[in-house]
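Excluded from the complex is one protein chain; the other protein chains are retained at their positions.
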Amino acid sequence: MTAQDSAYPSRDERLNLIDRLARWITWPRFIFALAMTFFLTSILFPFYWMVSSSFKTYAEIGGREPVYIPSALRLDAYLELFDPSNPSFWNFGVNIINTIKIAVPTALIAVILSTLGAYAVARLKFGGRGMILNSILIVYLFPGILLIIPLFAMVSRIGASIGFDVQDNLVVLVFTYLAQTLPVALYMLSNYFRTIPVEIEQAGLIDGCSRISIIWRITLPLAIPALVSVAIYTFMIAWNEFLYALVFLNSRDMFTMPIKINTIYNDPTPRPHVVMAASTIMTIPVVVLFLALQRFLEEGLTAGSVKG
Amino acid sequence: MTNPKNRSVSRRDFMKLTAAGVAAAGVGSVLAACGAQPAPTEAPAATQAATAAPTEAPKAGETLKCWWWGEQEAPGVENWINETVAMFKEETGHTIETTLQDTGVVISEFQTASAANSAPDIQFVWNGVYQMEAAWLGYFEPLDGLIDAKMLEDASPTCMNQYEGKTYSTAWYSCGIACAYNKEMFDKAGLDPEKAPETFEELMDTCDKLKSLDVIPMSAGMKDTFWSEWYHGHALSPNLDTPADALKLYAGEGLDWRDPRYYDVWTKLGEIWNAGNINDDMLSIDLYPAIDLFGTGKAAMTWLVVPLLNAQKEMLGGEIMGVFPYPMSGQGKLNNWPVLDTNGWGISAQSEKKDIAVEFLKFMQRPERITAVWDSSKALPTTKSWPGGEVIKDPWWLDVWEKYIHGPTAQYVPDMMPGLFWSDANLVNAQKTITGELSPEECGENAYQVVQKWREQSPDMLEKYALWAESMEKVWNEKYV
Partner (left out) sequence: MLRTKRFTPYLFVAPMWALLLFVFGYPIVQIFNFSTRRIRGATGPFIGLENYRQIFTDDIFILSVKHNAMLLLAVPILIVIALVIAVFLYERVTGWRFYRFLFFVPYVIAIPVIGHVFSNLLSLNGAVNELLRSIGLGVLALDWLGSEKVALWTLMGVIIWREAGFGIVLFLARLLSLNEELLDAGKIDGANWLQRLWYIIVPELMGVIEFYAVICVITMAAWVFGFVFVMTHGGPANATQVMELYIWKYAFRIQLPGIASAVAVILFLITLAAMVPLFYLRYKDEGTEASA
């Protein structure tokens, strides 16, 4: 593949090199390289566009001639998001915090509830077990949009009678996100639990441990990849969700990032560079999270969620 | 707070403090909301309680909710809102909790909340059907009797906030429509920079001459759909005799979209597009970036709304920006009239503190407050008695005020479009005219079909639209001509 041992390849050796290279580049390899380059470019270019545009001036991104490389690493867009003294300050920090306030509890509660449910489905024998799994999957195919109207009315009625507001209530959002993510979480976890040999638990039972302590001491430690996967999956859904947040949140200071980005986008003074900056900020944490926990996801998300 | 002896007040304040503390700690808003008054569960009960309220003496230190919108198109009004709320608190002791809403949900959110019985006391409204649909459902309180007739008339610059002799909102600032042109470019192209086109033929000629400068004659963006509505406002009015004609068209009562006079809206859109007078990427860019093509000197003219004039003027610099009504050369009495529209304020029928809400609406109508709208945001107030002629020093703005607010104006009729017409006729016809899929006649036919579909889907609205048209025609001829 490479000229290994020679500091100065002679003419023959160079020919040899080209020859070897030519032999290495077989048609399949060539097509493979071409395809990979194409796929990777198409994946990375929009990503690059987002990040680079966040450093552009409005003229550079809003003009009619695309600018591929910003003329300087300007932080104007970021200052607009975070600097209170900026004339068009967006107070984006609050939106980041709101998103975290929603996404973290959603992920934690989802892990707890789905662990309980999935354990029962995977390990315990009871009437209606199969029905639970299947009817829960129906939930997943219920497009979010069609629940909104009756859901809103119902929660408002409850809210009115026991005294809480529906609008701008992050707790209500956590509930709806949990409902959206629990079915898949349950599905993933119960499949994973099944891959853990029952014998390990039975040994524990014989030793006189209670059911809960078996789960806590034996099953959960073995299921960490799946638990992490579920946590990331629910976190990601809650972090990115758009529709429910759009309907349930009313005040800008309660907005989560996705709808705030939409608000910035719809500003009559177009701010595409600020949209890109906010998008970059919103995207980086999930990408980093995914990169850091990739090892767990590898086992949990897939090995657990799909059987052969 | 104002009366330490009043137990209920101090308790309420304690609750509020606790709630605020909890909310600030970020623990959760369920608890925070517990501090607020529980809303009654049944709508009739709410109305009863509310009608009983004015007879009691106003209590000090009540808290009202107010949802609003406007900062998005008139930057600076948020300061005005905060200032007004603070002054109101100072004077009356009542707190107004304000929430700036997102553009996409201003109207639907109030209706959804009202249906769920959790509406705010005071709600910002767009004109026309946006408030009327809610009013017909009993969600808005008629203001007659609550606010005296003189003030109410003064705060009704258009007749689109009235139905069957009742008024549902008070005016705030103008959101009428206009066109802008670049005087410098007119000059370079050999046109008179002080004379904007006054007929459609002149407009087309002007565009032709501007093309020699290698600029976009008129800029527009329709990917995000809103432009179609603005354009409809510009183009339909000149072919009407009264704003009530629009209601008759939308409801299919007496007037017919298949009449060339009315589908002229799309005939002329086709003409100006086919002549290459609008930017070629009109369908793939959004409304506001397209307007910015004017402000950044890439387009010679554009369609816009009055609150956006300031930003474009500042971007373009100097006094090279002129403003003119879109020259449609229509066949109606309203041809060439500048088009006025206003945002306003309504009171929820579910509010238990209507008396205080009314006070706040009146407070906003004080001359000092109205002038402050102008000072804080360069949005032009629409209250009729406001002495803009004395307050506005800048001759450019004085001219705009005289033409677009003070002088005889037509009204922004798309405010009265039913939602179905908006999406299936207004938007579809505009976009299909640009893509060349529909001829003007076919646009007229489609609009007619959509009206028929609307009549089938909303039989309960037919009578309301008919009555609305009738009462509007009367009011228009009496008071607005």
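A and B label the chains in the order they appear, each numbered from 1.
The rule is short, and it goes like this: a contact is a pair of C-beta atoms (placed from the backbone, for glycine too) under 8 Å apart; a residue touches a chain by one contact, two chains touch by 3 or more.
Because the structure is predicted, anything quoted here is derived from the model rather than measured.
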{"item": "Option touching the unshown chain, where A:I25, A:L44, A:A72 or A:I97 are the choices", "value": "A:L44"}
{"item": "Sole residue of A:A77, A:I96 or A:L151 that reaches the chain not shown, by the stated touch rule", "value": "A:L151"}
{"item": "Where the unshown chain meets chain A, residue by residue", "value": "28, 32, 35-36, 39-40, 42-47, 49-50, 53, 61, 64-66, 68, 113-114, 116-117, 119-121, 123-126, 129-130, 132-134, 136-151, 153-154, 175-176, 178-179, 182-183, 186, 194, 198, 201-202, 205, 211, 236, 239-240, 242-243, 257-259, 261-262, 265, 272, 275-276, 279, 282-283, 286-287, 290-291, 294, 297-299, 301-303, 305-308"}
{"item": "Contacts of chain B with the absent chain, listed as residue ranges", "value": "43, 105, 108, 111, 114-116, 133, 137, 139, 222-225, 280-285, 418-420, 422-424, 427-428, 431-432, 434-435, 437, 453, 456-458, 460"}
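Here is the rule we go by: only the chains that are shown with their structure count from here on.
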{"item": "Separation of mean Cα positions, chain B and chain A [Å, integer]", "value": "39"}
{"item": "Footprint of chain B on chain A - complex, ascending", "value": "59, 62-64, 88, 97, 101, 149, 152-153, 155-157, 159-171, 246-247, 250-252, 255, 259, 262-263, 266-270, 272"}
{"item": "Touching residues on chain B, where the partner in the complex is chain A", "value": "26, 28-30, 33-34, 36, 38-41, 67, 72-73, 75, 99-105, 109, 112-113, 115-118, 224, 286, 288-289, 291-293, 296, 298, 307-308, 311"}
